[in-house]
Structure formats: C-alpha cells, structure tokens
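Complex shown without one protein chain; remaining protein chains in place.
Every chain is named by a letter (A and B) in the order it is written, and numbering of its residues begins at 1.
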C-alpha cells in the first residue's frame, strides 16, 4: 500500500485490482501501430473515460514521416510435413512479425530459417519483432522450438493484409481553470505484452478518471497513441498549441512491475515536469533510478527533440530495454501486479497534486511573524521548543516570492505534502500570499 | 594565543583577561528582554564604549509584533513545609521562569509540579525557560531536586511585576570615510549564562573599542539588543537605512567557549559578509563548521528574513543549541575562557581588516611587469628561482580589476593578510591600481 499523502481517501488508492482487470481484458488483443486491434483497445478504454478517437489516413505526411498502410491479421501458422501447427498465431500473437505481408506457400527448412526470429540467450521466450516500414514476412518462435526443427517442407501461412487505411489514436481533454495543460502520453501499439505496454494505458486511464472527479487548476490532456509514428503524427498536428499550453508532460510507460521507480529527464533536465517528478520520487521513493536523457527510448524522443522541446519526462518502474522480459512473450500478465499498478497510479496522483499546489509563496510581513499569538508557536520557550515548529519556520524563511513550493520543499528537505497543512494555516492567518502563478 | 596577522600589536590581542573580567561583572545580573537588568547591563558596557540607549514603550508595534510589558523581579522562592527555601532566585536567577507573573500562595505537590521545569537527561542542570508572550508563573529546578520533592504543601513566592514600561537597547555608531556600514549585532537579554549570552556583548564591546581607535574606511554600527523582539524593533525603526548602508553584518553569539569556530551563512549565502567570514575562517581555522541557513537560531532569523534580506551571518564558536550546556545553569563562567574570548576578538578583527583592505585591484601594465628591475624578482634565473615569488606572481596574474582581494586570495590559496605587504610593494612601484571600490 502506497504511503498516504495529501487528503486522498483510502478507497481511491485501492484500484489495483480494477486496473489489473482492465489489463486482462486488453491483453489478448493483437495491437499494432494501425488496425483493428488498436481501435478495439481504444474502444474498451472508452468504457472508462470519454476518449475521443482520431483517424489519420495512410499516406499522411507528418514531419519527416508518412503514415504507413493499415495492417490487419486474422490468422497465421506454420505446418510441418505431418500437417501439425508448430507455430500458431492464435496461441500467441507475438509469433508473427508485426506488419508481415500475407503468405501461403511451401518452403524448405533453409528458406524458412531466413524468416524466423528467436533469442539464443532466452531460449524459452518468443521475441517481439516488427517491420513497419519495409515489407517482409516472418515468424517469431522460441529458440528451443527452433532448435528442434528438422529438414523437410513446411507450409507458412499468414492471412494478413496491408492496405491504405487509418492510424487511430485516442485523446481526452479535461478542462481546468487555466488553459495551461498537464500532458500525459502513453502508447497502445504493442500486441500481447503486459508491462510494456499495457501498464501505461491502464494507469493513465484510471489517472484520467481520478483527475476528472474534481475541479482542477490546470487543464489535463491524455493521449493514447501508437509509439513513435503516433507521437510524430500528434505533434505534427498540434505542435503550436502544445508549445503554447503544456507546462509539464509525462510519458507513462512500463509502470506495472514491482521493481522500483525510474525517471528519464527531459533533454534540458530542468523543466517543471522534471522538478515535479524528481521531488515526488525523491521523497516517496528515494531509491529511484534517475537515468539521463541518453537513456531515452520511447516517445520522449519526439517530445524533447530539437525544435519540439516540450517539458516532458518519462516516468517508469523498469525502464524499457532494461528488464529481461522486455519485448518478449515473458512480459506477460505474471509480470504485472495490482499493487504495482496502484503504486504507479499513486505516484502520478502525487505529481498532479504537487503541480496543483505548487506556487510561489511569500510571507506578508517583514521579519518572522509572531506565531505564538496565533497558537502556532509554543508560548513557553525552552531548550527544545523550536523543534516542533521547525518545518513551519523554515517554510516561512524561504517563502520570499522567488521560490516555488517545490524549491522550498527541496531546500528545507521536507516533502511538499507535509507543507500543505502549514500553507493552509498560514493562509488562514493571512500571513501568506501568492507571489505569481509560476 | 591567536596567530598574528596584519600589523596588529601583540598587546592589542591580550585582552582576554579584561574581557573575562567584564563578563564576571555582568554575570550575576538578572537580564530579560526588558527591565532593570537589561538597562544595568547596558550601563556597565557604557563604561567601555559610548553606547547610546534607546527606550521603546510597551505596546509599540513592530512589524507583526508588539513590544511587551516590562518585567522586573526582586525575589522568588519555594518554601517547603518546614519553611526551608528549597528553590531560591537569589542563589540562581534561572530558577524563575522569565516573565513570571507575581504569585504568593500555598500549593500542594501536584499543583506545584504543573509549574516546575527540569531536564530529565541533565539532572544537575537548572533549565532556562521563558514565557514572554503568555502570562504564567513557574520555577526551574534540577531534575535531581525535583525527584526528591515529597507530598505536602509548598509556599510559592514570586515578587515580580509586569507592567507598561520600556524595552531598552544600546547602539554605537563609529563613522568612517564611507557611509557604507559594517554592522555588528549581539543580544543582552539572558540572565546568568556566560557563553550564551554574555560572550557576544563582551567581545563586541572590545571590538568596538578597537575599531574606534583608528580612522576606518567603512562606518561601523554596533547594537546590543534583546533577542528577537529587539532585532524586530530595531529593524522596524531602521530598515530603510540599513538596507541602504549595510554592506556586511555579523551576529556575534556564543563566542566564549574553547571549542572551535562555526558560521551560519546568510540566507543567500553569497554576501560580502559570507565571503569575508568564510575567507578568514578557512585560512585561520580550517576546521571550522559551516552550518546552513537551516541551522539558524538567533537574530539572523530576522536580518535575513524575506523582504529584510540584509547581508548578515552569524559568527560563533559552539552554535546555540548544539552544546550540552546551552540554556541551562551549566553555561556558567567555567564554560568561558579568556583565551577563547581573545581568539574570537581576533577573528572579528581579521574580518574587519579584510573588509577594510578588500578592493578590486588591477595591474597597471600589460603582460607581466618586469619585477627584476625593481628588485622584486630574482635576477638570476635557475631551476627554482620562481618559487620565492609565487604569491606575488599569482596575485598579479589575477589582479585584472574583476576580482576582489578575497576572490584572488581564495583562487591562489594564499591568506589575504599574506597579500597585504605584496599589495604595498606593487602600489609603491605604481604597478597596482584600484579598479572600483567594490
């Protein structure tokens, strides 16, 4: 159970099982960067939040890229000479190289080998392989199965098609007092893999639901996109508004495992998103791993690219590429736990609450205020009487209008949520004012 | 004996016994933030320096504070059933809670306990307790004595009064060439305790005397005030002038013990006062403790508060609150030594001399000057001939008008006082000029 912060109810935090249930529902679907599986996924998420769907036709230019043809697949297998299915798409959709062209022919073992992918050092894992931008066909199998293949003739069958169609993505805008936006991105293009990447969409779905429950200072925007081409398409359509409105953004990925937290900073490393994520992680999960921007791997590559330069960080538990199960059939439902999903959701809620609470504060009087007469300071002065009011006095000492709440929190080494009640006390006593919004 | 620096005479530094004598004279007086003890203390200091006294009436508003009533006390004790004084103010004025209201009544042990203060982990120490802003009465006793109290009836007697009167403080202004001021603050509100806080007033008294002996570049201002309310009152009356004139300030406190030096930086940590104190401490007492502003505890809390923002540091030996004897009867004349007082005085003199000497210097020629023809460089060039003129050459290398003496001293890692004669040599040779005053 995550540590309690702010004024959140206990119930709100116990959504782990519900999130896990949604993940189980989404897991079997064969997603890709286009196609029916992607749309089906977004439609299921629509049962939880009012996602608006956008369709972008194949051939659409997006910066240096072009939206590819739409890919759909119905079935695929390899039959051996006895007619037995030795590889079956219906048992695991990772068996087919993503975007495989249709094929139905007999090949000998040698030709078959040229179309097989396996991992020698993970002999029981089916690897996840795609070929979005070059037409080819192929099958992914465990290295153990591959080693047992015998000379002979095999029938390879892929019932797919690759034709002009649509790239679909989902978007949710939750308006707040301010047109300034907090941006959350996650991707929905991976077939049956759990941590990377159903954990991101699942957690973001429940985060959006929670945000929408209350009036907020900031506006919030969530997008559920195919990785890379999706963020590029989205940026190419919205960049000007994004640069104008987004004050902090989070790419949420690989947040379903139980292995601690990690962060990829933005390219500059000093944005509001960096500060918020670092502050929350430092106080709640001091053992988190802070990667550098050189370790990036997902859509933060686009959000932080030269000229785009959005204040976006990637929040993760195990970083993509850094866990053994990554991009294999081992990244299954066993890798993700309800409590891990719940912890990740709490972390993001903490970030949201801190963003909402963060302001530049200044004390309204010169010198220290006389807190004793307001019941905020011990009236009896003895050797240790200041200890009990240390956080309060330190907050006041730095509330000079030039430091925001986060900066003060880090300077005085007190979690921001521990300062929320202090801020309320001081406001009530008219001793604290906002200096500027940011 | 402190290390000799600058051109100071040996005699000047041997004032330890005189300072200790003044402390002994002041020790028995029962001081508080107002009252006769405070005035008596200032009058004794007037025998040494021409302190001007200021009276501020009770009820005067000062920022968020109000000057409290004046408190005076003549006697106080607790009698047991046999009529024996088990607690006697005349033996130790710490026995009475500061600002205790008058009382004269019989109480049982249970009621008495509610008015007693002791320290369980320092059973032989009488604690120092005050209640300036809430009316109550109380006695402070050793925990050992308290443990021996038996059931029974006790007479509690405090002959004090708390009525409209005056808060008194002392001020000394020593004009120099420039209206720019160096500011020294110390407090005179503690009853019989030696390190905290008679050492501060005693050292500042002798420092002021020494400063007044010679014409100075800067003006100097000393204030002797009650802690907290005194600095707030002083600031509320003088803030505009202080912000205009003060270039460096020092709160001098707990400078009588023999336990090394320490510093609390200003809130920003980069003022002239910080630089001077750090430079002197680094070269003379490299084992000094540099605290952070979070460790503040005395009037630097006011001088550095938001909107006040004066360049003030606190110079100490043992930091208030960090030594066991703090705010107890153990902080007595045994805790302070003449040599410790003398060392502290020397330290502050070094700061003053550095402030007076500190300037932005620039060499008057391009390239290195030819020092050989002026007898400042060996005429014979051999393998090691540069060693003897290293400090000289390094000083010249950085005297570009953009660095002040302190910056150069720290860059080339040579104590500033070791550069004073070099500066004189270069000036005499017309090779050095002042760039700007600061």
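Worth a mention:
The working rule: contacts are C-beta pairs under 8 Å (C-beta built on N, C-alpha and C of every residue); 3 or more make two chains touch, one makes a residue touch a chain.
These figures come from a predicted structure and were not determined experimentally.
Screening A:16, A:35 or A:127 for touch with the missing chain picks out A:127. Within the full complex, the residue among A:245, A:305, A:364 or A:379 touching the omitted chain is A:305.
Interface with the hidden chain, as seen from chain B, comprises residues 362-363, 365-370, 372-373, 379-383, 386, 393-394, 396-401, 411-413, 431.
On the side of chain A, touch with the chain left out of the figure occurs at residues 62-66, 97-98, 117, 119, 127-134, 136, 228, 231-232, 235-236, 239, 267, 293-294, 296-297, 301-302, 304-309, 321, 326-328.
Following the convention adopted for this analysis, only the chains that are shown with their structure count from here on.
Each chain gets one centre point, the mean of its Cα atoms, and the points for chain A and chain B are 55 Å apart.
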